[in-house]
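First up is the structure itself, then whatever we jot down about it.
One protein chain omitted, others in place.
After this line comes chain A, so read on.
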Amino acid sequence: MSRRTGSVLPVHVALAAGAALVLVPIIWTVAAGFRTQISLLMGDVLFTPIGSNFAEVLWSKTSDFLLNYRNSIIVGIVSTVLCVVVATLAAFSLNRMRWPAWTVHLFLAWTMIFHMIPPVALASAWFTMARAVGLENTFTGLILAHATLNLPMAIWLMAVFVRDVPKELEEAAIMDGADTPHILWHVILPLITPGLAATSILTFIFSWNEFAVALTLTMKQTATVPVAIAKFAQDFEIQYTQMAASAALAMVPAILVLLVAQRYIVKGLTQGAVK
């Protein structure tokens, strides 16, 4: 009995510490959204919650936060759909089109290298390119940029999911008279739905959080949430509490998506690990 407690206790402590590490900053941020700037800067432990920061961020005439929110949702959804569609087709092609092995390896290696480049390094170049073709300050420009940024990760994930679909199923479909689009639609897609969901969620969240490229490619009308949050830090004043309130609001979609779809993420990301 004591032996069991003895071995379990450190595990629980470690888990609690891990949870605290993740949760405390979030709780602190949300709490800051309910405080006055003075209370926050004084470092009071106890405070009377106020709703004015949230009201200010959401409804004030000078705040564009709802517009930013809408922009983020549009950019997030469209870039995710684009990215996942391209990634799925690419993964199917890489796995099943009988490319020479070196082509596949070179391609995957390149996507990995691309993924390791900090987006900031690309931002100014993309700004120049976007301006050259008239895509600066447009959703299209930012959507293309986000889809491109997330493609490497999406391709890697989808490549694993597609690879795990048994080849015989595809051959059975060929014998049943299916063309490649049929095989993709009727056989591959239904079987990689969990992977598709996991990849979509991750892609959406990355797009939602992306800052450097969004800052460069957007202006007032097209700014996304992270850009808007950063705007609370100005030259002469940093509006900590409103910043915290908008940050808290920014977490909402991610939390909702995760609550709805977390089983897909776990299922998707562990699929094929044990077979």
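The definition used in the following text is that contacts are C-beta pairs under 8 Å (C-beta built on N, C-alpha and C of every residue); 3 or more make two chains touch, one makes a residue touch a chain; residues count from 1.
Operating definition for what follows: contacts and distances are computed from a predicted model.
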Looking only at "YeeE/YedE family protein", "Phosphoribosylformylglycinamidine synthase subunit PurL", "Sugar ABC transporter ATP-binding protein" or "Ferrous iron transport protein B", the name UniProt gives the absent chain is "Sugar ABC transporter ATP-binding protein"
Full-complex touch with the removed chain, picking from A:Leu41, A:Leu66, A:Ala172 or A:Leu258, is A:Ala172
Where chain A meets the chain that is not shown, the residues are 166, 168-169, 171-179, 182, 186-187, 190-191
